[in-house]
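In this view, the complex is presented without one of its protein chains, the others remaining in place.
The chains carry the letters A and B, assigned in the order they are written, with residues numbered from 1 in each.
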Amino acid sequence: MNDWTAALALFLLLNLVAGLARVWRGPTPADRILAAQLFGTTGVAIMALLADALDITSLRDVALVLAALAAVAMVVFVRRVWTGQPDPEEAADAGR
Amino acid sequence: MTLTLWYALTGVALLVVGVYGLVSRVHVLRQIMAVNIVGAGVFLVLVAGAHRRPSGAIDPVPHAMVLTGIVVAVSATAVALAFARRLRADADERTDGAAREDEARAG
Partner (left out) sequence: MTAILWAFDVVLAVTLVALAAGVLATASLFRSIVLFIVFGLTMSIAWARLDAVDLGLVEAAVGAGLTGALLLNTLGHMRSQAEFTPEPSHGPGGRLALALAAGTAGLAIGAAVWAWPDAFAGLGDRVDTHLAESGAQNPVTAVLLNFRAYDTLLEIGVLVVAVVAVWALSPMRGRVLDADPPGLVLAGFVHLLVPVVVLVAGYLLWMGTDAPGGAFQAGAVLAAAGVLLLITGRVAPPQLQAIVERGAVVLGLVAFLAVGVAVMAGGHAFLELPDAWATTLILLLESLLTISIAIVLVILFAGGRTDAAHPPEDAAP
């Protein structure tokens, strides 16, 4: 079982890396924060799998905390940053 | 290469990236994030070093230190951000004041 769960954790980690492309490219702030939100879910799964792969059962508690708090940054974004307008710094990045 | 060495060297790499970012970037928010990255690098070195007991267990003392460190880092970050907002607010106030004086002179 440990082999399988370790391999699955690696696969999910690679998924996270692939998802970083969306954070990088955007194009809107909402795309970026949604990708980060997805990583929260990926992180929960990675923790649960590592709990089995490394035989550390308490890692499930970390998965629990990640699951409970994944949305905090998103809520702050919606309330304090998101205006529906494109990122004002996008233009500065376009040339890169 | 052992697990300890691998993660400790990762920590050193984070430290280098963070220090370079801290001195080369100018925006205060990014500098605050750079300090946090330097901190993460230092924490990683400490905790990797705590993973070397012959029994295979961890040394809890560096873990406790880093736990304290993470909480202190977040409160220091909050104070730094409060300074950043205050600086920005004061700068805006000065700009507004100057603009009003210009208007008064023009009028």
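Going forward, contacts are C-beta pairs under 8 Å (C-beta built on N, C-alpha and C of every residue); 3 or more make two chains touch, one makes a residue touch a chain.
Since the model is a prediction, treat every value here as computed from it, not as a measurement.
Enquirer: What are the shown chains in contact with the chain that isn't displayed?
Expert: Within the full complex, the chain left out of view touches A, B.
Enquirer: Given the full complex, what residues of subunit B touch the hidden partner chain?
Expert: 2-10, 12-21, 23-27, 29-30, 32-34, 36-37, 40, 43-45, 47-55, 57-68, 70-72, 74-79, 81-86, 88-89, 91-93
Enquirer: Tell me which stretches of subunit A touch the chain missing from the display.
Expert: 2-3, 6-7, 9-10, 13-14, 16-17, 20, 23-24, 26, 29, 32-33, 35-36, 39-40, 43, 46-47, 50, 53-54, 56, 58-59, 61-62, 64-66, 68-73, 75-81, 83, 87-90, 92-93, 96
Going forward, only the chains that are shown with their structure count from here on.
Enquirer: Provide the C-alpha centroid distance between subunit A and subunit B, rounded to the nearest whole angstrom.
Expert: 21
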